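Taking it in order: structure first as structure tokens, then the write-up.
For this view, one protein chain was removed and the others were kept in their places.
As written, the chain order gives the labels A, B and C, with residue 1 at the start of each chain.
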Amino acid sequence: MAKTESVWVKMSQVDRRWLFLALWIVILLPYFVDLSLPLKISKMSQDYYNYLNNMPKGSVIIWGWDVSFAGWSEMEAQGVAVTKLLFKMMKEKNCRIILMGYREECGHLPERVLLQLGMHPTQNPDYGKMYVHLGWLPGGSVGMSNFAKNMRAVLPKDWWGTPLDNLPVMKGINQIQDVNLVIYIESGGCEAAINQYVVPYGTPLLVCAIAQNVPGNMPRLDADLIKAMLAGIRGGAELEMLIKELGVGNINITGISTTHLVIIGFMLLANIGYFMRKSRGET
Amino acid sequence: MSLIVKGRLFSGFFLLLSAIVILMMIEWAKRGRKLSLRRIAALDAIDEAVARATETGRPVLQHGGSDPSGNDTIANFSIMNYIARNCARRGTDYIVAARSTAGLPVIREIVSGAYEAEGKLDVYDEYHTIRFGSPEQFAFASFFMDTVATEKPAFTFMAGGLSGEALTLCESAVLAGSIVISGSSGQLAVLFAASDYFLIAEELYAAGAYLSGDPLQMGSLSGEDYLKIFLVSLAVIGIASVSLGSRWLFDIFNM
Amino acid sequence: MALILKRREIPILLTAFFAVYMMVAYHLTLPWLSETSQFTKDLQTFSQILGVMALGLGYIAIVRLHVGYISRRVKHPQHWLWSAWLLIVLAIVTIVGLPIGGFGVRSSQLRWVYDSVLLPMRGAMYAVVSFYIASAAYRVFLARNREAAVMLGCSIIVMMTNAPVGELLGTWVGDLGSWLLKVPCMAGERALAICAGFGSLVLAWRMITGRETGYLRGAREGGAE
Partner (left out) sequence: MATLEETILAFLTVWGTLCIYSYTFKDNPFWKWATNTLVAGYIAYSAVVNIDWLLNSIIIPMTKNMNYIHLLGILVGFLWYFRFWKKYFYIYRYALAMNVGASIGISLPRSVRSDITQQIGATMLKLYGTGTLLGDFTNLVIVFSVITAMIYFIFTIKHEGPVGTPIGWISKVGRWVLIVTFGVAFGNTINSRMALLLGTVYTLMKPDNKIYFGILGTVILGYLIGTELLERRKVAPEIITTQKPD
């Protein structure tokens, strides 16, 4: 009798390091065994893609980065996929792309992605004609509000020090009203972008949200403050499929399946152990 | 050309209304208006948890909160006063793990004040009670977990600017066998799941107001409640009229 | 003189002036008092630069803290030798990042620090929390009572919606998961957002009228002992 009791107790009292070990195993597993599953594209990602893809010719798009170092591990898929899509639109529809960051980390981050895509100014002569990286904008909402009214006062030069007046892409763009769309990739909430761009000026806003912030952004999506939203790594993987360029999102989404299964498995284990103990009147 | 920008009239009106209602209620509370609050389960739990700590002879640990500027931290300070007095009265070991340099003097003031009010200043040892970790998020987390591991508190209270690291703090305290009561306006889901009792956002402010009896906090709470009732009634009217096919309230909102 | 400067009223008046001016200017269209008037723009630029000028506060505070640890040869909260290492790294990154002698923010050296130290390590730091959330899920999600059972159920459905493996169970999982997200969860988050909005309203009005001076309180240095 005593022996069977301890099994149920053990089931709900496994040392958490075993759980950590199990997680490590299933995280590394997809690198050795092909476990990829088909991915159904959700309505939210489809809406996002459609909204962006239906932008008229010659639109001016701000591609704003507000991702922390930590958030980048999750947002890399979205960040790279959206950048690829924007450059495709730039080539096909003559859209002008303005990259910029909203926190300290985000001066270097877009530069990193440009390097990866071969669009760094040292690699691509089109820089400055159709797209530009403005560097990062300090000051949080105060800075954003200021930028919306008078861009050149707060960011007179691009990230590499060229004055904006010398860059053809910035011709005629002085305030937020000259911009057709703001895309905002965030790991810490999108309230500032909504308050400074959408509420006063009505500029359409697309958000790439970290999965953790998706529930918090839902009321804003529902109230039409956000036009469309990409959610977490799954959104990134789905966008990669929509633009037909598979990348890091599609590699990691398999790991999402395996890790989620392990966590759910452990949850069920704990519950079975709990209920067995309860039915034996041990709790 | 009107005096007020189109689309900003209603929100401006609401801003003004909120100022009037909140300030009026604060004034009224200061003049001695008695307010009664609804029961908050986690508050009763604080007393029980302190009692349990006293019985077991293990300490009570409190998170000192981040910089003293947000609502969360202000509420945490009110609760800190309450818990510190409670511990001083019962002679229970009380420890604050401080995170912010700016908050440290405030914490000292509150805790020494609480011990003084209970006439236990002779047993108050500042270096034992108030421990400073680091202002940096994860360095503090590791310090907090160290403290939990060495002190093995019976009751841990956490509030005031908790963010990404909050879960690790909560987990370590629970694993050390502590009752955890937390309150926060961020990381809600995670903390709600991981702690024994959780003060959901505004509940934390209400708890702070209730425990301190501070007319400023009480008055604000009551002012907020009137505004909420006003908004809920607006919403009900709006839903009724929209269901009947009229959108006049929307037009007012967008004025 | 010092006594006058020390009074709380001056900072409170400053807060009130900046806040009320910006709020009024946001709503009005007068040529001298509107959001786009020159004075408003100047005031905003001024505030932004003022905010950025606080850049050294954290830096100096951390240097003082760790110099204190080293001079007292402390063992807690960490051994003073670690503090010495911290100061060395601080010095190296600062030198690499300042625009002197070929270094600077856009130099390959700082990008190197960014790529090899900051980005991966900061990411890993948060990823440590991932392990804890897994263990928290294992520990707390016992269907002890109805509340916990409902929360457990919702979480599992949403997790299966987010992971492609959920589709193996049928399309209903995804449909139910996104309905939960778009309807009840959205509504709950909306109530929370409204209440958070009220929280900030209350705090702001208390600060503007000088009833809440917590943010000015205790800003005395020398606390970090």
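The rule is simple: a contact is a pair of C-beta atoms (placed from the backbone, for glycine too) under 8 Å apart; a residue touches a chain by one contact, two chains touch by 3 or more.
Small disclaimer: the values here were computed from a predicted structure and weren't measured.
Across the whole complex, the hidden chain's contacts among the shown chains comprise A, B, C. Which of B:N76, B:T129 or B:S142 touches the hidden chain is settled by the complete complex: it is B:S142. Contact with the chain not shown here comes from a single listed residue; of A:S36, A:S59, A:N124 or A:Q212, that residue is A:Q212.
Residue A:V198 is the one among A:A22, A:V169 or A:V198 that touches the chain not shown. Where chain C meets the missing chain, the touching residues are 2, 5-6, 10-12, 14-23, 26-27, 42-60, 62, 64, 78-79, 82-83, 85-90, 92-94, 97-99, 104-105, 110, 112-118, 120-131, 133-135, 137, 139, 147, 150-159, 161-163, 179-181, 183-198, 200-201, 204, 207-208, 215-216, 219-222.
Interface residues of chain B with the unshown chain, by the touch rule above, are 8, 10-12, 14-15, 18, 35-40, 69, 134, 136, 138-139, 142, 145-146, 174-175, 177, 188-190, 192-193, 200-203, 206, 221-222, 225, 228-229, 231-232, 234-236, 238-239, 241-243, 249-250, 253-254. The omitted chain makes contact with chain A at the following residues, 12-17, 20, 23, 27-28, 31, 69-74, 76, 104, 107, 135-136, 138, 140-142, 145, 154-157, 161, 191-192, 194-196, 198-200, 210-212, 214-216, 219-220, 222-225, 232-234, 248, 251-252, 255-256, 259-260, 263, 283.
By our rule, only the chains that are shown with their structure count from here on.
Of all chains displayed, C has the C-alpha centre closest to the centre of the whole protein C-alpha set. Averaged C-alpha coordinates put the centre of chain A at 18 Å from the centre of chain C. In this assembly, the C-alpha centroid of chain B lies 18 Å from the C-alpha centroid of chain C. Taking the mean of the C-alpha atoms as each chain's centre, chain A and chain B sit 31 Å apart. Shown for chain C are the residues in touch with two or more other chains, namely 26, 35, 125-126, 135, 137, 139, 141. Each of the following residues of chain A touches two or more other chains: 70, 215.
The touching residues of chain B, counted against chain C in their complex, run 1-5, 8-9, 12, 15, 18-19, 22-23, 26, 67-71, 73-74, 77, 101-106, 109, 131-136, 138, 143, 146, 164-165, 167-168, 170-171, 174, 185, 188, 190, 192-194, 201-202, 205, 216, 220, 223-224, 227-228, 231. Chain contact summary for the complex, chain A toward chain C: residues 12, 14, 16, 19-20, 23, 37-40, 42-44, 68-70, 72-73, 105, 107-108, 111-112, 138-140, 142-143, 145-146, 149-150, 153-154, 159-161, 200, 211, 214-216, 218-222, 232, 234, 253-254, 256-264, 266-267, 269-271, 274-275. Within the complex formed with chain B, the chain C residues making contact are 23, 26-30, 34-35, 58, 61-62, 65, 77, 125-126, 128-129, 132-133, 135-137, 139-141, 151, 192, 194-196, 198-203, 205-206, 209, 211-212, 214-215, 217-221, 223-225.
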